[in-house]
Structures are given as C-alpha cells and as structure tokens.
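One protein chain is absent from this view; the other protein chains keep their places.
On to chain A.
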Amino acid sequence: MSSSDTLVATGNKAHSHGPGSPVPLQARSERPTSYDVADFAVPNGREEEWRFTPVRQLKALFEDAAGTETPKVDASGPEGVVFETVAADSLKVGKPQDRSAAVAWNHAGDAFAVRIPVEAELTEPVHVNVASLGARGFSHLIIESGRHSKAIVIIDHSGSGELGSNVEIVVGDGSDLRVVSIQQGDHESIHLGQHDAVVGRDAKLHHVAVTLGGKIVRIGTNVRYAGPGGDAELLGVYFAEGGQHHENRLFVDHEATNCKSNVLYKGALAGDHARSVWIGDVLIRAAAEGTDTFELNRNLVLTDGARADSVPNLEIETGEIEGAGHASATGRFDDEQLFYLQARGIPEDAARRLVVSGFFNDIIGKIGVPEVTEHLHEVIEEKLARAAELSTSAKAVIGQ
C-alpha cells in the first residue's frame, strides 16, 4: 500500500501526496487533550486517532474506573539517581490525548519518578521494570534529566493483563537523555501507552520504542521543545507476529527555533493477521524557524496475511526552515535476495535471517545500548525461527 491512500488530516499549508488525498479534517494541533476522562467519548473505531486500532478489544482500558491491580514497578540504577514517588499532577508535562491515556492518568495513583541529578554523567543505564500481573492496571512514570547530565533509562514493560500507562519525560537544558521503552508483554497482554517529552534548550533526547510482544500494543510518543537548539531522535523497532497489533503514533511539535527531529521506525511482520500501524505527525509552527526534521518508516512483510499501515504527515507553517521531509515504504520479503544468497551456498533459513537482520541493521546500530541491541538480536532470531516453522508447516500442508 502506498502512503497516499492513507494520508490524513493535514493543515492548510501541508504538503500532500497529490490527487486523492483526503480534505483536511482538522490540523494536528487542534486535536483535543484533557486530564478529564469525560472529555473523551468511548472510541467506536471511526475516529481519526482510533481508526486503525481494534477498539472493541480495549473496553477495559476505556472504562473510567480504578484498576483491579497495581502493576509492580521496581527500579535500579547507578549511584546518584533519585527514585521517588510523587503526586500524579506534580509535573503535568504530558496531557492525555485520548481516552485511554486520560483513564490511565486518573487511575494510576501517584507517579514513580526517576531523576538524573544536574551534571551527573551516568556510566550504567537506569532500569525501570513495569510488570503487569494479569489484570487491569495503570502506571505513571516521570523521567527528568538535570541540566548538562547524561543518562540512559531503560523501561521494560512485561507481564500479562491490560496496562494503561503514561510516561512524562523532561530533558533538562544541555542534557543528553536516552530513554528506551521496551514492550514485551505476554501474547495475550494489552498495553496502551502515551509518552510525552519536553526537550530543553540545546538538549538531546534519544527516544527508542521497542515493541516485541503483546496482543495489542499502542504507544503514542509526543515531543515538544522548551527552547531553541533541542534535538530529538525518535527510533522504533517492532516485529508483529500472527494475531498481534503493534501501533506507534508520533507527534513532533516544533514551536521553538533551530530544533531538530529525526524519526526512524522499522518493523517486520510475520504470520496471519500480524498488523502494524505507524502514524508520524510533524508540525512546524510559524515560529519554529530553522527547524530540521525528517521522518522515515519502513516495514518488511515476511508472510502472507500480514498488513502494515504507514501514515507520515507533515504540517509546515513557515518556509524559514533548514529541511523537512518524510518517507515511508512497505515491502514484501524479496525472493530475489533469497535466491542470490542461496546461490552462494547459504541455506534458506540463514539467508532469511541475513536479509531481516540487514533490514534492522541501521536502526539497531543507532540504539546505542548494547544490552538492548543484544536482546533485540536474540528476540528477532526467535521470531524468525517461528516464522520459518510457519512457512515450513504451510509448505507441508500444501504438499499433502
């Protein structure tokens, strides 16, 4: 599928993909946000922000009621990092953009905060583990990096059940913060999450969303800038298997001058009803002169029966920018690559692994956290082995 047949809701000066683009319904910046659940109707699946999502399976996370469990949160990190419990509304960097985020905001209770002290340069990553225990629960995390600090924070979401979560990220002026959020719940788990980051003056945020498990995982990542010179690198890796829905929605809101954003998301899909959705909204407001932004999404469809939707969307309100662009491509596994590698003696399964690891190679190289990249390689191998079993058993059935 091309990006043009799913392009949506662009602003007046947006660049569009030629004839056939829908008439703009609403600029991205005009979409309502609220802390009050009652401000959002229960989604029916026809709304712009829910039209790709299987909303009927999400009733529990739309219900304005307390959770039936509190997800277990534990954290560890090198000396100097501060862990504390704070009131949910102590920061208010994030503001829920949809009903599930508002439900999570109101029912998560206190927030768990990770603070990197001013000028601290951490040599080891901070780990925050959020484990769902099988029921319906909510979590709220806050990550703050102090001025001129440098740190890596890895959030690992695991377990079973239904999780609604909010993560607020404040990147202090001149600091360098790398946040890796891993979603790897059990195969029946559901996770709806919203991440909001504010990038300080001359600060650098690396945000990495890695989705490896869960029946439905939908992560919204919203970035804005508190001052000029901010830089956000937003990376994502996902691998949806049969029956899994992995969705990533990004919104980069450029209002400060001379800021950068670079979005790169790559996903593979294998198996019946494997589904991925990627929405990349970038807004360059009139004041955001000197903005430099690029977003790219690539999907590799490994088997029949899988589907990837990809919708890049750029609204530009000023011409005084360094650069703005986007690209999106979804391709099937290329049998000619397979033939080429096999013709050099490489067995089919190894050739497939080589092609897929090649596909992910550049983005995995950018993640920059060895323990995460090693884990990714391992999980991708496991998933490919399962995909190979699928295709072998499919062939066996055909051969009967």
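One rule holds for everything that comes next: a contact is a pair of C-beta atoms (placed from the backbone, for glycine too) under 8 Å apart; a residue touches a chain by one contact, two chains touch by 3 or more; residues count from 1.
Simple rule for what comes next: contacts and distances are computed from a predicted model.
J.: Given the options "Ethanolamine ammonia-lyase large subunit", "Iron-regulated ABC transporter ATPase subunit SufC", "NADH dehydrogenase subunit E" or "Glycine--tRNA ligase beta subunit", say which is the protein name UniProt records for the missing chain.
T.: The chain we cannot see is, by its UniProt record, "Iron-regulated ABC transporter ATPase subunit SufC".
J.: Contact with the hidden chain only, please: which chain A residues?
T.: Contacting residues on chain A, toward the hidden partner: 334-337, 339-348, 350-351, 354-355, 357-362.
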